[in-house]
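Every protein chain except one is present and positioned as in the full complex.
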Amino acid sequence: MAAHVDPGYKGPLEYATEEGRMNILGFWIFLGAEFVLFSCLFAMYIVLQGSTAGGPTSQELFEFKSMLIQTLLLLTSSFTCGLAIHEMRRENKKGLIIWLIITLLLGLGFLYMEIEEFLLYIYHEGATWGTSAFLSSFFVLVGTHGAHVTLGSLWMISIIIQLVQRGLTPRTTRKAFIIGLYWHFLDVMWIFIFTIVYLTGMVV
Amino acid sequence: MRLDEFFVTGDPMIYAADVSIVLTIIAIVAVLTYFKKWKWLWTEWLTTVDHKKIGIMYILAALLMMFRGGVDGLLMRIQLAAPDMKFLESEHYNQIFTTHGTLMIIFMAMPFIFGMINIAMPLQIGARDVAYPWLNALSFWLFFAGAMLFNISFVIGGSPDAGWTSYTPLASIEHSPGVGQNYYLWGLQLSGIGSLASGINFMVTILRMRAPGMTLMKMPMFTWSVFITSIIIVYAFPILTVALALLTFDRMFGTHFFTVDGGGMPMMWLNLFWMWGHPEVYIVVLPAFGIFSEVVSTFSRRRLFGHHAMVMSMAAIAVLSFIVWVHHFFTMGAGPAVNSFFSISTMLIAVPTGVKIFNWLATMYKGRIRFTVPMLWTLAFIPNFVIGGVTGVMLAAAPADYQYHNSYFLVGHFHYVLIAGVVFGMIAGLYYWWPKFFGFKLNERQGKHGFWWFMIGFNLTFFPQYILGLMGMPRRIYMYTNADWSLLNMTSTIGAVMQGIGFLIICYNIYWSVRYAPRTNEADPWDGGRTLEWAIPSPVPYYNFSRVPEIKELDPVWYAKKRGEKLIDGPLEKIHMPSNSGVPFILGQIFFVFGFGFVFGWFWMVIPAFIAILLCMAWRSFDYDDGYYVNVEEIKEIEGV
């Protein structure tokens, strides 16, 4: 019953079934919870950002170029993800998959740069998460975001496979739409990380 | 790790517990094998996605946890019955009060409310299950994994002993070097994930699965309470997730969030913990308020007074609950500006609660009251909860709180609100909805005995504690020497024994009724049911509603009955149902292994378990099973048409 398309329905496929509508609504609510989850990490970071315990500070560590490239990669991936869903609405399965793959590659590029940044801090600057409270909160906040992107990448691979296998159905389009929401949300989080962690950290 | 570190040694009571655990496991396996019930267990319970069965499992777990938590409470009361008692060492006492608090709130109250919500809410809105039945099952098995993890601690590795609040720096690795705290962190983390998922599940269910015609303002009050509770859960539990994770990182990976050195701020633990912890107490009490609304209305034979006000007051409570948390640590030095703000916000939250009390009283006024067991629990709730509530307003005055904080006055306050609020509500709900799910009522006479023993015992236990607090007795002390405190403490202990007797009578009540109570199988056993669950057969068929009714008003069953109308009417159609699945159960067990490994720092166990979890999630993603249909013939047979 929940998987039935109502007769005469004329909108996007992912909203065609009650199951689809419920899953999308549920995911928006989940995103509300994720806002709160990240806010705790931000609160921790803001409170602890000055507690460098004699170790490396944000001004010493953060590099403009790396931060800018990561930001552009993720921002562009959010754009390409939007294009993917646009193609999905045009019922263009090939376009959807291509744009999703591009999104995934941009996301993996972002992850590669972030891991490179972390390794640089840990192995070349002696800045680990055990060095100071500031570094603990930096690594856990930015790292949690990175872990979310990693999980999202794995999830996106699984969705791409299902799209190839099953084409555009109410179920597969719903799954693609939801992972799109997740991906955009991660870019939203990055906007705050960019502002509160990197921008602030480079001048304060 | 040495074997005598892995197993808790040196205490005869622990050895006795080890023996009884092993014997119980053997007994369960023996009974299942002898009666050839393994397949039944798997197909009917372990793989179910049916909200009714999941609810029953939650409630059973809650009752078992209430037993263990209650025993902990009794042990404490024995130790404190007289000055200079040597029944429990301080170490042991600390573990017991930690276990008592954690079990009662996280592993008794939470599953109890989830159980009640699961069994009753979908029926009240005319739904055939919740929005995400598979996720619902997963939530239960995650709770189960967390509970098992926490419960095993006292025999394997050692119990946590830093209080249910686990304050840093005491709970940090320097001051709590054993694995006990890790059990606390992972037990709560796993069941917390389950809770968050349930919150989302219930919200979507209520928003999208109501029967046609049932607008939000035509929903029963219990369902409203579930909706508001779910909102609080969704926004509060992520805070707990982060707090627990950060402390885990501190303990296991050397980070400095809450440490004394390295720039850490132990006060941030309290800040985060209570930002979750205060909404948490409203999470457990609001469904109880919802149950009270149903019971008061049914057994006064009157519509609930002030429907809108009841909804608005719960919404106000929900919003306010997020801005009062500092009242748990007024004395920590946040300063007068902070303390003033939170003092005022805390006092404010008493207002909507008071509105609800007056509305319940107004419902009863000029009603034809029937003193059934659920009604007795509800009637007892009102004065007892008010006592707890007004002492809460006293505590809210920050300067005064400098005297009350962490004294027995506080202990008296929170037990009055939690027991008279949550426990009374859950027991009322248990008695009220029992006949709907099992086809027979619990014996009224025994129920009344249980009620009186428990209620009087409860007052005897906790009222003296207010006075003890004012006399200067601090909480969480394992022993006292002040002879002036002995009489009140002894009274409190006697009360605790009476509560224990009351609980045992209730358990016996359940056992006796299962064996001997007449199976009347009425749709409306209380002869006054007002909401949709009373329109369908008892026990409820697995698909709930043979036809989904069209709703026109509040209390639809009551008014339909008065007009002689049939609510459940119309042609029968095949019904779509979700398939059972073993994956939630298996995932739960894998999470247990993951948590257990993490507790001991055994990453050779953690990493494979983590990979297995990812694989299960992938399995689920590729699972396109679409359920099955119940055909009309079968529905006719079940309904006796």
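Order of writing sets the labels: A and B. Residues in every chain begin at 1.
Methods note: contacts are C-beta pairs under 8 Å (C-beta built on N, C-alpha and C of every residue); 3 or more make two chains touch, one makes a residue touch a chain.
The rule is simple: contacts and distances are computed from a predicted model.
For the chain that does not appear here, its UniProt entry gives the protein name "Quinol oxidase subunit 4", which is one of "ABC transporter permease", "Thiolase family protein", "Quinol oxidase subunit 4" or "Fumarate hydratase". Here one chain is not drawn; of B:R210, B:R251 or B:R302, the residue touching it is B:R210. Listed residues B:L46, B:I239 or B:V593: the one in touch with the omitted chain is B:I239. Within chain B, the residues in touch with the undisplayed chain are 128, 207-212, 231, 234-235, 239, 260, 263-268, 271-272, 275, 322-323, 325-326, 333-335, 338, 341, 548, 576. Summarising the interface, chain A meets the missing chain with residues 1-2, 6-9, 11-12, 15, 18, 21, 24-25, 28-29, 31-36, 38-40, 42-44, 46-47, 50-51, 68, 71, 75-76, 78-79, 81-83, 86, 89-90, 180-181, 184-185, 187-188, 191-192, 194-196, 199-200, 202-204.
Everything below uses one rule, namely that only the chains that are shown with their structure count from here on.
Computed from the mean C-alpha positions, the centre of chain A lies at a distance of 34 Å from the centre of chain B. Those residues of chain A lying in contact with chain B across their complex are 1-3, 18, 21-22, 25-26, 29-30, 32-34, 36-37, 40-41, 43-44, 47-48, 51-53, 129-137, 139-140, 154-155, 158-159, 162, 166, 171, 175. Touching chain A in their complex are the following residues of chain B: 131-132, 196, 199-201, 203-204, 207-209, 234-239, 241-243, 245-246, 249-250, 253-257, 259, 261-265, 268, 272, 275, 575-576, 614, 618, 621-622, 624, 626-627.
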